[in-house]
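Attaching a single structure in structure tokens format; questions to follow.
Here we show just some of the chains, and they stay where they sit in the whole.
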Amino acid sequence: MGDNIGVYPGTFDPITRGHIDIIERGLKLFDLLIVAVAESPAKTPLFSVEERVSAINKETEKFSNVKVESFDGLLINYVRQKKSRTVLRGLRVMSDFEYEFQMALTNRKLSPDVETVFMMTKEDFAPVSSRFIKEIARLDGNVNPFVTPNVKRALKKKFASLEKAK
Amino acid sequence: MGDNIGVYPGTFDPITRGHIDIIERGLKLFDLLIVAVAESPAKTPLFSVEERVSAINKETEKFSNVKVESFDGLLINYVRQKKSRTVLRGLRVMSDFEYEFQMALTNRKLSPDVETVFMMTKEDFAPVSSRFIKEIARLDGNVNPFVTPNVKRALKKKFASLEKAK
Amino acid sequence: MGDNIGVYPGTFDPITRGHIDIIERGLKLFDLLIVAVAESPAKTPLFSVEERVSAINKETEKFSNVKVESFDGLLINYVRQKKSRTVLRGLRVMSDFEYEFQMALTNRKLSPDVETVFMMTKEDFAPVSSRFIKEIARLDGNVNPFVTPNVKRALKKKFASLEKAK
Amino acid sequence: MGDNIGVYPGTFDPITRGHIDIIERGLKLFDLLIVAVAESPAKTPLFSVEERVSAINKETEKFSNVKVESFDGLLINYVRQKKSRTVLRGLRVMSDFEYEFQMALTNRKLSPDVETVFMMTKEDFAPVSSRFIKEIARLDGNVNPFVTPNVKRALKKKFASLEKAK
């Protein structure tokens, strides 16, 4: 069937243990898994797209068949350009479901040859979104259960520099 | 029973095939259906209220018993002023449900003589909101499945002028 | 537009204050509202279809434009036979939503000319289903908040006769 | 990576157009897709497990890499015995989500090396479950939008023989 390439898109602001869990398990489904970092300027991310790509690279360098890239524009165009036919998404909680359902059906209308497959996030990390983690870090809470030490350091540094800039 | 007037309120930024489906089917319930365009400045709509009213007029001129108007202020006051007793709303997905439920019960408390009735959006258009469609248009994707050619042209023109203005 | 006939189908085992609320408010939408009692043998109802029709008749005799009938077979065929184009349903809670959505879309596929419209049940009666009410009555609890005195008496009598038959 | 085998389990009582859609799209993910028919005696299915396997065989004989089998016992044991690491499931509506989530996490606890992946059912068939389709068939409604002509004939024959047996 030639190369079986999966694309795992997201904002990853920052990458969480939950994302890493999906990457590890998603690897079993594909010959190559591309982690595709959406620039998402509309969400005014805390980290620049370069910082986010670099953080994911650090966390995934142990896997030989993962590639990290950024993209802008329509996801479906990016997927086709990468010669992939499969988008991978994690489902954490019920409220994700309808949004993801809407995205998957919209993408199918835009490009019927591309499929979206879903995996459930490991329950330990399940209910904690990047937004919550940033809030905890900002308030100097303990983010160890949710992110790796590398990302924790990055969060600390970022909030310190934002504090200074005030 | 005198005239049976329905009010179908929304932001319509822009009108989608899903909205048109509700209008067509809602017509069967009422002698006159008023499509009521909320100004919604808080949502910072892409199109001005005049542009939205004019787009709906174009799409509904084939129906004799549809009237398009804009309104500001409390919906329930507008409905009463129009001598209507019925608000029509479309339900697309489960996450709409609670918001609509909250609105319907709030309106009933404010004005017990006005009823809200719901129709389910035709499944072909079901999961695609105006927000998604604007995002696809902005990224130059194909919006044909979701809006009419008129609205597609309006979206193209709007994004081109915004691009220029940068 | 000729006569505007609505059909309000259900098992009504027994009719609750929530059902009566929907009937009263549904009346405003239609020239004639037919309360259509499904025989529903698969649900092994507590009351016979005749008992259910008679209980609804008692509760609605004050309204001139309500008619109570029983039906068996496909709802959509019954609706067409009654020259109606509109099915009325009440939505109480979120978990109703998907079932009703599925029913409405299935019915639209079977008969595109028949519409389903929804009204929200008045919140006072909102969260209490016929199943709960029967359970409370069986355990001799107070069902006054949920059913009329007539229906309360009928529940008492029914459970007494079932007890005797043991 | 050797053979990439997916298992698509279900009761398939009977197979619907929605199931066939998942099979067709699931094929792209796997070298071999095993449709695994659960005997499910607790659900007292309308069709015997042999009838269900045979119906699926008829609908999928055009695909070279589909195999249809029945199984009893724990799904996860069957999957391991087939040397598969991936269970495929379709998600139709929000209410499926929690049940499937619970199943996926339970299976992961029982066998961490087996993954469950989900695909969204094509929206045209989305909201119609096998249970509804059987009800429509029993009441002599039109099931063409939901099942193939073969399955329609099988439903007719089954209900006729049940009717006779009364």
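All chains are identified by letter, namely A, B, C and D, in their written order; residue positions are counted from 1 within each chain.
Please note the rule applied: a contact is a pair of C-beta atoms (placed from the backbone, for glycine too) under 8 Å apart; a residue touches a chain by one contact, two chains touch by 3 or more.
Given the structure is predicted, the values throughout are model-derived calculations rather than measurements.
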item	value
Subunit count for the whole complex, all chains sharing one sequence, 4 displayed	6
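In this text, only the chains that are shown with their structure count from here on.
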item	value
Chain pair among B-C, C-D or A-D whose interface repeats that of A-B, sharing over half of the contact pairs by residue number	C-D
Of all other chains, the one whose Cα centre sits farthest from subunit B	D
Superposing rotation of subunit A relative to subunit D, computed on C-alpha atoms, to nearest 5°	180
Mean-CA-position distance for subunit D and subunit C (Å)	34
Residue numbers of subunit B (touch at least two other chains)	94, 123, 127
Interfacial residue positions of subunit A with respect to subunit B in the complex	73-74, 76-77, 95, 98, 101-103, 105-106, 109-110
Residues on subunit B engaged by subunit A in the complex (per definition of touch)	93-95, 127-129, 132, 136, 139-142, 145-146
Contact set on subunit D toward subunit A in their complex	1, 4, 25, 28-29, 31, 85-86, 91, 94, 97-98, 101, 104-105, 108, 115-120, 122-123
